[in-house]
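Missing here is one protein chain; the remaining ones are kept as they sit in the complex.
And then chain A:
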Amino acid sequence: MTLVLTERYVATVSAGDRDLVEALLAGDETAFASLVDGWSGSMLRLARSHVPSESVAEEVVQETWLAVLRGLPSFRAESSLRTWVYQILLNQAKTRGVRERRTVPFASLVSDDEDSPSVDPTRFQGPGDPHPGGWRAFPEEWPEHSLLSREVLDVVRRAVAALPERQRVVVSLRDLDGQSAEEVATLLDISPGNQRVLLHRGRSTVRAHLERYLTDSSELEVAR
């Protein structure tokens, strides 16, 4: 019987997840601590999108972990463990958001300029130019040494924070946390195409911020 169950589970859940759930159910505190340490930061980030304050966001993360413990014995492995945990988080965060009068249902958020172009259209030649749709001037090279500075990460962090809600959530889950396209689409209940558009918009905007920062400072150097 165990074998049959195991085989069915293989299709939906990774061996890593299965081992992890078994370890948790067996009371392995190290496994729980590493899970909490590994995911809580990104859960905090996600919770913030739905609740008004930092302290409430942290409460939501705590409540989520407690709900995870309560639900773990009946975890069905229909999704990855992470998706399941994050779904609980989103539910907790939405419930708190309603209570705190700040509801942000993800799927119903208005399309935050999803149709706007990735690159400022004035960067490309117009209909009357020799090569319509081609670069007027190629993007400038980024100074290699600036990319290693601490400051550049601040630029990236601020650029992410300034993204429209949906883009920020998708970019965070994909590029900061390293979740898969499929996991993110499942978690947020959006189509794969929508997931990709939000990701692309967000990344494009962050690149544009970096470009402004990196090429402005090299202009300064040239002017000096």
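Everything that follows uses one rule, which is that a contact is a pair of C-beta atoms (placed from the backbone, for glycine too) under 8 Å apart; a residue touches a chain by one contact, two chains touch by 3 or more; residues count from 1.
Assume contacts and distances are computed from a predicted model.
Participant: Which of "Ferrous iron transport protein B", "Quinol oxidase subunit 1", "Xanthine dehydrogenase family protein molybdopterin-binding subunit" or "Zf-HC2 domain-containing protein" is the UniProt protein name of the chain not shown?
Facilitator: "Zf-HC2 domain-containing protein"
Participant: Using the document's definition of touch, tell me which of A:L69, A:V98 or A:A162 contacts the absent chain.
Facilitator: In the full complex, the listed residue that touches the missing chain is A:L69.
Participant: With respect to the chain omitted from the figure, which of A:G16, A:P52 or A:G134 is a touching residue?
Facilitator: Of the listed residues, the one touching the omitted chain is A:G134.
Participant: Identify the residues of chain A touching the omitted chain, counting contacts across the whole complex.
Facilitator: 27, 29, 32-33, 36-37, 40-42, 44-45, 58, 61-62, 65-66, 69, 117-119, 121, 124, 131-135, 138-139, 141-142, 147, 152-153, 156-157, 160, 171, 175-176, 178, 181, 196, 199-200, 203-204, 206-207, 210-211
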